[in-house]
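Omission of a single protein chain aside, the complex is shown with its protein chains in their original locations.
Each chain gets a letter, A and B, in the order it is written, and its residues are counted from 1.
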Amino acid sequence: MTTRELSYAQAIQEAMAIAMEADERVFLMGEDIGVYGGAFQVTGDLVERFGPERVRDTPISELGGAGVAVGAAVTGMRPIFEFQFSDFATLAMEQIVNQAAKMRYMLGGEVSVPVVMRFPAGSGTGAAAQHSQSLEAWFGHVPGLKVIQPATPHDAKGMLLAAIADPDPVMIFEHKLLYKMKGPVPEGHYTVPIGKAEVRRQGSQLTIVATAIMVHKALEAAETLAAEGIDAEVVDLRTIRPMDKDTVIASVKKTSRLLCVYEGVKTLGVGAEVSAMIAESEAFDYLDGPIVRLGGAETPIPYNPELEKAVVPQVPDIVTAARELVSGRR
Amino acid sequence: MAKAQAQAVADSVRGDNRPFALSHFEPAVLEDALRQMYLIRRFEEGAEESYMRGLVHGTMHLSIGQEASAVGICLPLTDADMITSTHRGHGHCIAKGAEVKRMFAEFFGKTTGYCKGRGGSMHIADVSKGNLGANGIVGGGIPIAVGAALSIRMQKRNDVVVSFFGDGANNEGAFHEALNIAAVWKLPVIFVCENNGYGMSTSTARSTAVPNVADRAAAYAMPGVIVDGNDLSAVAEASVAAVERARAGEGPSLIECKTYRHRGHSKSDRNRYRTKEEIEAWIARDPIGRFESQLVEYGIMTRDAVEALRENVEREIADGIEFAKASPMPLTQDVAMYVYTD
Partner (left out) sequence: MPTEVILPKVDMDMATGRISRWFVEEGAAVKKGDVLFEIETDKAAMEIDAPASGTLANVTGREGVDIPVGEAVAWIYAEGETPAKADAAPIPAVPSVPGPAAPPAPAANGAAPAVSASQIEPVGSEPVAGIRATPLARRLARQRNVDLAALDGTGPKGRVQAKDVERAATVAAEARERAPAVVPAAGHTPARGDVEVRARAVGQATAPITRQSSAASTWLRQGEGTPLVLIHGFGSETASWRPLLTAFDRAMPILSIDLPGHGAAVDLPAGGFDDLVAHVESELAAQNIGVAHLAGHSLGGAAAAAVAAGVAVEARSLLLIAPAGLGPEINTGFTEGFAAAHDETALRTWMRELVADPAVLSDGFVNATLRARADGRLPAAQTRLGPLLFSQATQRFSVRGLFERLAMPVKVIAGGADRIIPSRHVQGLPGHVGVHLFAGLGHMPQLEAREAVARLLAEIVR
């Protein structure tokens, strides 16, 4: 299988095209995804290839649109619903949390809800407080949903194809700053399993568990740390629910130290869950220092670019925290 | 259906002045409609009694008094047509063909219930009969019905979807968003508002800016029809027209059935917001008695046949309760079953 360099957005578009080519039940819904090509040009020219029935512009109706996607999924279709910004999921929480997530359970297993919802997420674009949030932890709290955060173009394509094939509702959070990031992507159909973390860098002294764009910041920090003689392991969590506990536990048992790095607000966030999971696990007795979290500040995302950077973890923050943890100063 | 239409044409040629349903549907269909109305009434009374005896957990919302709406709307539907239902959905479930024994079993939380004890009254549905579920969220099922209609369109089928909801839902955003999308995409949906006058305790006069929920249809460029929801024939007539329009690809309709629930909102309702006089006036317009009289008056059923039908329903209810009582409880270790597809 040939591998090329594609951007994260192109990788997602390719996954959707492959799925639509292979299965006529798959179709796209969302605001301005047709001739406009999507707010981030992820759907691009797909409307020309598949027509407006299958690349379906919706009114600006997040609740209605999400509910229509759920209804179509329950009745034999495989909709992929794009939110223009993940922040707008707040308008559709009812359909996601009360309907999509619970329908199979409430009806005693008589239906399944194979819907995929895509959420452009995260800060760094100067879009301020209502277009920059990282709300994935909210969805991770809901049994019945699966929640993924691919960090590379390769994973974005493979995990989206896995999500489309999945019989249950899958929420995919795509960090907006990753859309233009390029990376090797194999041609054709392949999947990356949901619920499986990936060790991006092997290390012996510290485990950094990171999500989405923080995976890249953690890898950059690990290089700096290596120059200082600190050997960090970087685990890309990839899936928030169901979380791959085994990979994280095995890593912490090996390194004895855990640093969680995530962009969502620190309190009650993804890192809080990883920390608590480790504290409850057999890895507890291997910890040789406190568990440390680096997460988003307890503020809305500000507009000013310097302020905007200040409220989410940056590479130097990760380096400092890791250094203190490994040297026993924390 | 073809046969029924032919019959209707023949009747109109003869100058038939019988109520619509009586000339439009075969006698066997009409008898079955009456049977379903009894079944709904007695099912809910049986459920209420079981609740009071502590056999039913949680609460329930009874539709006693609204049977003509559920049965009349479902008359022109086939098993391939779908519905979405509401928290007051026992009638819809039965009208769409569910068995009362498995409904009782669900109320009793048993594994033989439609939802295997995971859903209860508020999520009851026989999915195999095209019922996509009762819903605990007011207005929650309306966008889902539109999605099901989109599936029908994309799968090039000729089926329709009925979305039942109450007057309370007409002030939810989901209602407006869903009606708009269905109209823009001309989808085969029939929106059915069962207006029983009150969203819990708040009357439509106090909650809704327009006098009739059907008036909302104008905003979404679809027909809005008001019918006497306690008159089975009037309900069926509106449903037949809307279903035909949907099957012909002409888009959605909104039907408002003006009706009344004899009981409170739920089992913990003290009924402080309605007068005894109002309740009694509506009980006097009970839909079951009205339809029963019509069938006898126009010679479709004899009094004896009606009596036999009632006895059959009594037996079915009693057997249903026994079935539910005797059914096994789910195992607690299986509590996580059906959260995800295995």
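Please note the rule applied: a residue touches a chain if its C-beta (ideal position, glycine included) is under 8 Å from a C-beta of that chain, and two chains touch if they have at least 3 such contacts.
This one's a predicted model, so the numbers in the text were calculated from it and none came from an experiment.
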item: Hidden-chain contact residue, picked from the options A:13, A:239, A:256 or A:275; value: A:256
item: Residue among B:18, B:157, B:186 or B:267 touching the omitted chain; value: B:267
item: Touch residues of chain B, complete complex, unshown partner; value: 51-55, 58-59, 267-268, 270, 332
item: Residues from chain A at the interface with the omitted partner, ascending; value: 256, 284-289, 328-330
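In the analysis below, only the chains that are shown with their structure count from here on.
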item: Chain A-chain B separation of Cα centroids, rounded to whole Å; value: 41
item: Interface residues, chain B side, partner chain A - complex; value: 82, 84, 113-119, 123, 125, 127-128, 132-133, 135-137, 140, 142-152, 154-155, 173-174, 176-178, 180-181, 184, 337-341
item: Chain B-touching residues of chain A, taken from the complex the two chains share; value: 27, 53-54, 58-59, 61, 63-77, 79, 94-95, 98-99, 103-112, 143-144, 146, 167-168
